[in-house]
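Only one protein chain is missing from this complex, and each of the others stays in its spot.
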Amino acid sequence: MPTRIFDKRHAAPGTAPGTLRPSAQRVERVTIHVIRYSPEDFDEREVASLEECAALAPPAAGGVTWIDVVGLHDIELVARLGDTFGLHPLALEDVLNTGQRPKLDEYDDHLFCVLRDFHGGETLISEQIALFLKPGLVLTLQELPGDSFEPVRERLRRGRGRIRAAGADYLAYALIDALVDQFFPLLEQQGERIEALEEELIAAPTPETLERIYRLRRELLLLRRAAWPEREVIGALRREETALVGREVKLFLGDAYDHAVQVLDILETYRELAGSMLDVYLSSLSHRMNEVMKVLTVIATIFIPLTFVAGVYGMNFDRMPELHWRWGYPASLLLMTAIALGLIVFFRRRGWF
Amino acid sequence: MPTRIFDKRHAAPGTAPGTLRPSAQRVERVTIHVIRYSPEDFDEREVASLEECAALAPPAAGGVTWIDVVGLHDIELVARLGDTFGLHPLALEDVLNTGQRPKLDEYDDHLFCVLRDFHGGETLISEQIALFLKPGLVLTLQELPGDSFEPVRERLRRGRGRIRAAGADYLAYALIDALVDQFFPLLEQQGERIEALEEELIAAPTPETLERIYRLRRELLLLRRAAWPEREVIGALRREETALVGREVKLFLGDAYDHAVQVLDILETYRELAGSMLDVYLSSLSHRMNEVMKVLTVIATIFIPLTFVAGVYGMNFDRMPELHWRWGYPASLLLMTAIALGLIVFFRRRGWF
Amino acid sequence: MPTRIFDKRHAAPGTAPGTLRPSAQRVERVTIHVIRYSPEDFDEREVASLEECAALAPPAAGGVTWIDVVGLHDIELVARLGDTFGLHPLALEDVLNTGQRPKLDEYDDHLFCVLRDFHGGETLISEQIALFLKPGLVLTLQELPGDSFEPVRERLRRGRGRIRAAGADYLAYALIDALVDQFFPLLEQQGERIEALEEELIAAPTPETLERIYRLRRELLLLRRAAWPEREVIGALRREETALVGREVKLFLGDAYDHAVQVLDILETYRELAGSMLDVYLSSLSHRMNEVMKVLTVIATIFIPLTFVAGVYGMNFDRMPELHWRWGYPASLLLMTAIALGLIVFFRRRGWF
Amino acid sequence: MPTRIFDKRHAAPGTAPGTLRPSAQRVERVTIHVIRYSPEDFDEREVASLEECAALAPPAAGGVTWIDVVGLHDIELVARLGDTFGLHPLALEDVLNTGQRPKLDEYDDHLFCVLRDFHGGETLISEQIALFLKPGLVLTLQELPGDSFEPVRERLRRGRGRIRAAGADYLAYALIDALVDQFFPLLEQQGERIEALEEELIAAPTPETLERIYRLRRELLLLRRAAWPEREVIGALRREETALVGREVKLFLGDAYDHAVQVLDILETYRELAGSMLDVYLSSLSHRMNEVMKVLTVIATIFIPLTFVAGVYGMNFDRMPELHWRWGYPASLLLMTAIALGLIVFFRRRGWF
Partner (left out) sequence: MPTRIFDKRHAAPGTAPGTLRPSAQRVERVTIHVIRYSPEDFDEREVASLEECAALAPPAAGGVTWIDVVGLHDIELVARLGDTFGLHPLALEDVLNTGQRPKLDEYDDHLFCVLRDFHGGETLISEQIALFLKPGLVLTLQELPGDSFEPVRERLRRGRGRIRAAGADYLAYALIDALVDQFFPLLEQQGERIEALEEELIAAPTPETLERIYRLRRELLLLRRAAWPEREVIGALRREETALVGREVKLFLGDAYDHAVQVLDILETYRELAGSMLDVYLSSLSHRMNEVMKVLTVIATIFIPLTFVAGVYGMNFDRMPELHWRWGYPASLLLMTAIALGLIVFFRRRGWF
């Protein structure tokens, strides 16, 4: 089954804005993963409920809390999250409406991004990531278990580099950067498919080649639909005049922005190649048809006149003087050879074989 | 009958601006539906005439009146509406000229939007919605009964959420939002058509497939023609520096704007897919032709030389020594078998079967 | 003969700017039509010469004079017009150079627009309209008799509505608006052609269909070439900071601008459809070829082996034991039937008929 | 030989900027043509060397000198020109590097434009024109004799109109205008080619048609490559805040700008038509193939079964009762006629002939 382009998970038209409806894929159990850290401390745990989460001691001054919720079908939980952390109802609606386009909304005391995470494999599966940034707090909500954030968690655990010393804005950057960088292996995969298709196209195109080209274009469209607005989100974050994102982090966002531009650049190149491939496929089909037709034409046009000659001397007229000639039979064979040779010369001259 | 792209309902060129001419589809009876509400009160009624409408007690302070007129062929009524509520003649002309592109005009004390409502089904029918916003008053004029506003009415009746407490600007937002959100089920429908077409294309394309692709492209064009300017209308409303639209409502308009962008984004993706499909269709036809030609060529080029050999030995020459050989007949059969095998080997090598 | 895209009526390269050369189509007689009006008065006459025109009593204070010259080959007349009304030489050159693109030039005390009028019919004929706007004076110069201005004249004659009370700027707007609105019936015509072509395409495409699609694209190109810069002209007039165009008239120009945008929008949609049609035509040809080939292939591949069998038993070898078998003939017929059935089953399985 | 797109006359990569290298086509003799004029005087002469040129008496106050150098392979001369008139080394490098794109550079006391002149004929030849504008001096450098400037010289000689009274900036404008206006006859020529191709396409497309369409697209590309940046050059000259170009001349440049826009507009239209033509060509080939195939199919499928029947009754079995029937032969002929009629009816119904 090919990847779906349109998530059938929109609200019924006309419902009030901010109405929370479940639309995400159902996971077995909603999990809440909490990481709290400061340059010195690191604490990671899975909590059973929001209450437990709220009951955790706040991180040390300057520390950061990252709450990662996996599973979005528990509307109650999301609503209470909104209450607990003062999140805007419109943003909460977008969290649940999982077919969103990546975007950035700025609210009074928090930023809200919608981003997308991809799960590779045979079929590309795209999952919506909602990210809230408040002072000292990053809140991410995802549909499905498994994400691109594991390396960031690893960096936090090891505590090396800048990440434990920096604030929540740096963590948000690191998460966004991980989502952008995940495009590279996906692109590499698509690049390999392109190279395989190119060889297939030249060597022996089949209808499966056509289907594969179509699928490739479809997936490139899907990737571009995510990559394009994510670039805008990062660009907007860089320009945003907000105290939530520090000057230092904006420099790093510039780096992530360059990566997003590079992703789009490669995607465009791939799209152009995929477009050319379809032309090549069609041309190559036409060429093969030409070859087939040439063989048919050469054989048919050589033998059809010969068969006619044989037919003539197979007629049963009483008076056909040739039939009684001494050399009639060899002469007829000679005639046929001459006709055949004449046609062969004709085709040679046309360069048909 | 496919959906029409061009409503033949323009004014004769050269008529004075502001001249009111009927162009809308005729409905049996013009209906005027009035809803008046404030946080506490709610009154909904259908009135017989404009006079009756004007005679209604004004809503409580801070209340909102929504007058919804269905049926536009009664020019008199529209003209009197203009007089009663002080609407600009150019706007009234646009109300009646039902082939308008969505747009926003700002007049001294009222805003005027043209929007479009769709009626799904076999054929997409598009209807023009005119919306006036004045302080405490929303006036909508539509061509046909049945609209996308029913959920908004329902929210007003139930009185839950923000809607009864908010002003006329919020009601206008809610109506526009309902028009934008109606695209989602339409898109879902188109998405299903695309998936059906994709399967059909790969499995067994017929000329009906081609027609369906063409129709799909046509309807996507129609949807885009409405969605694109509606996005602009909402964008303009957000930026508009007018006292008619409050700061709070602009935030909600931002949400509607995001939805409109998402609609356009999906439409563009669909359009690209529909374009690719045509290429795939053509390629797939070419491939099938190739298959047909191969069968013809294989059969014809194998039997044509054999028939020739049979023809030769069917000739009636007096002296054909082979005919009198003891093993002449089996030898001729052997010869033919050899020719056939040779050609089969030749085609095998070319990978034709 | 199809519509020409390029009017061969440019000046020789290198001639001095402002040199007046005749390039317009020749009409039998140049006519000068003068309308003078004020809210109370209305006077319409055709004058024989420019002198007579200049000798007319000026209209009452606040009145407007509209001089409409039809026929541009009398260079003398145009030059004297320029002198009499103080028109800029570059503008006069553009008046005569009838292959101009619509544009707006602002001179010290007058505005100058180039616009285009269309004459429908079998072939679209496009005519250049030059319009000068001075305080109290509108001067139009056209190549050919017959124009889109008649409804405006009628409104002036009847004296209803705003037009007699308003100034020269309003008259200029009314004329421009008439030129924009004339696109609508032309678009309607093209829309009908498109619908006819769509039916033809699906039912029975012929080479004439192809020619018609090509002509359609050509005429849409022509219309767009006029509509696009006319939209710019109107947009520029609206923004122009000139005392020549009043604030009120700018509001009306906004309305004309919306119409021009709508025209372009429909043109773009038509262009996309015309593009799709060519693809559909090609696909439909391919499909028909497939059908033809299938019939040939089915008939040929069934009968060619049968004919071969008949040929074998038509050979004249002395010793062909089958010929003397009692059931030889029916057996041979059975063999042939079996072969035919086998092939029919084969084709059925492939879904060829 | 088709027109070249890329002049192989670039400098070796890495050479110092301002290095003078000959790259232009070699002409037999470099000529220096000097025209000096003021409203009252006019002096035109060809000088042998730069020294002679420098020795000429300066024109009267307010007079203008136009030095026109034809032939660019004499690097010495160009270098000395630079010294004599204080031209910037980067500009001199561009003068010699004749594959430049049209552009405008502003230096401290002079303006430098690169423009292109075309020599029509079978193959379009494009030549680089370098133009320097200093107070009272216009300096043009061209590769080849023969240019589009002759009408300007003629206007200078006759001394009519504005040209002798105006300054060097007006002369520069007149030269640029002549280069822009030369596009019109070229476009007219291309327009005629397009019309001829259109007729050819519909009537009887051959492979030469295809080649001609390709050449047409190529030349349109070439013309656009010159026209597009020339429009920018003129636009930049108009906006340039420099004392070198007077306010009056900017008005005339506005006129030249409009012409350049018109040129581009026609070029775009031509390009679209040329693109459509290729589609039409392909469709028309497909259609002809269909026709050919139909004839083959009709003839072959009618006669192949008949031949089979004849083959059956040509078999030599001992016992074929039909052969001895009294009406066997006429019955067989009837059978064959019936088969033929049946097939003809079948093809008629399919609308094949």
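Going in written order, the chains are labelled A, B, C and D, and every chain counts its residues from 1.
Keep in mind that, in the parts below, a contact is a pair of C-beta atoms (placed from the backbone, for glycine too) under 8 Å apart; a residue touches a chain by one contact, two chains touch by 3 or more.
The structure presented is a predicted model; accordingly, all values stated were derived computationally and were not measured.
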Candidates D:V233, D:M315 or D:L343 - the one touching the absent chain: D:M315
With the full complex in mind, choose from A:T15, A:S148 or A:S332 the residue touching the hidden chain. A:S148
Which residue of A:L50, A:V70, A:A178 or A:L222 touches the chain not shown here: A:A178
Since one chain isn't shown, list which residues of subunit D touch it in the complete complex. 2, 4-6, 8, 10-19, 90, 93, 99-101, 103, 105, 204, 207, 210-211, 214, 217-218, 221-222, 225, 229, 278, 281-282, 285-286, 288-289, 292-293, 295-296, 299-300, 303-304, 306-307, 310-311, 313-316, 320, 322-324, 326, 328-329, 332-333, 336
Positions on subunit A where the hidden chain makes contact: 148-152, 154-155, 160-163, 174, 177-178, 180-182, 184-185, 187-188, 191, 194-195, 198, 202, 251-252, 254-255, 258, 261-262, 265-266, 269-270, 272-273, 276-277, 279-280, 282-284, 286-287, 289-290, 293-294, 296-297, 300-301, 304-305, 307-308, 311-312, 314-320, 351-352
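Here, only the chains that are shown with their structure count from here on.
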Give me the C-alpha superposition rotation for subunit B onto subunit D, in degrees, nearest 5. 145
For subunit C and subunit D, what's the span in angstrom between their mean Cα positions? 26
Using mean CA coordinates as chain centres, what's the subunit A-subunit D distance in Å? 42
For subunit C, write out the residues touching at least two other chains, lowest number first. 282, 286, 289, 293, 296, 300, 304, 307, 311, 314-316, 320
How are the chains arranged in terms of who touches whom: line, ring, star, complete or other? line
For this structure, give each pair of chains that are touching. A-B, B-C, C-D
